[in-house]
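On to chain A.
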Amino acid sequence: MGLPTGRLAVWWVVASEIVIFGGILGSYVMFRLSHDSWAEQAAVTNTLAGAFNTFVLLTSSLTAVLAHQAAERGDGPRAARLLHFTVLGGLTFLIVKAFEWTYEISHGYTIGSNLFWSFYYVAAGLHGLHVIVGMIIMLFVARTAKRNEELHRVENIGIYWHFVDLVWIFLFPLLYIAK
Partner candidate 1 sequence: MPYWYLQQASTFAGDVDNLVLLITVIVGFWFLAAEFIFFWLIWRFRARDGHKAAYVAGETKREKRWVSYPHYAVLAFDILILIFALRVWNDIKISAPPAEERIRVIAQQWAWTFVHAGPDGVLDTADDIRTVDDMHVELDKTYHFELHSRDVVHSFSVPVFRLKQDAVPGRAILGWFRPTRTGEFDIQCAEICGIGHGLMPARLIVRTPEEHRAWMAEASGMASATAGTGLVARVEGEGQ
Partner candidate 2 sequence: MAEHATAHAHGETHHTNYVKIWAILLVLLVVSVVGPEFGIRTVTLITAFGVAIVKAWMVAHYFMHLNIEKKWVVYIMVIMLAFMLAMVGGISPDVLKHDGHNWEKLWEEPAPGAGGGAH
């Protein structure tokens, strides 16, 4: 069908991830619209931390796409460098998340406090898991890219990373902004 095999497979991964996140976010939206009181809970979340994390992920997406551009030009080492930046972005994201969660849990907003917090931790946790997986794969891809090998993988992991970014773009308003 005219697509390189690796990229084709990544698109199918993305397709199956869409329905997984669709299931959990769809459930969240339905509950959210039927529980007005969740607005008060959502007010507790730190919008600035969420916004900063959005910024971090958007920036890491930029480096991922620039890495792809470099790979297309055949510049493996540059692609690897940019991928490392992307991993750094993922790491920053996770660290900010860790601080947020520590703060919230220490103030008693745990996963069992209320359904809003259950969704908050489960949805963001599932997303965080995808960030971690993406980072690990990206380190492998960067290692081969550095040697100018398997450069098509740079694009494939990029597509996955952008998808993770996309999920966060929706999680951010759903969990942080709507109050």
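The rule is simple: contacts are C-beta pairs under 8 Å (C-beta built on N, C-alpha and C of every residue); 3 or more make two chains touch, one makes a residue touch a chain; residues count from 1.
A quick word on the picks: all candidates are chains of the complex that A comes from, given by their letters.
From a predicted model like this one, the values you see are computed outputs, not experimental measurements.
The candidate list 1 or 2 contains one chain touching chain A in this complex, and it is 2.
Interface of chain A with candidate 2 (complex): residues 1-4, 11, 14-15, 18-19, 22-23, 26-27, 29-31, 33-37, 40-41, 47-48, 51, 54-55, 58-59, 61-62, 64-66, 69, 71-74, 107-110, 112-114, 117, 151-152, 155, 158-159, 162-163, 165-166, 169-170, 172-173, 177-179.
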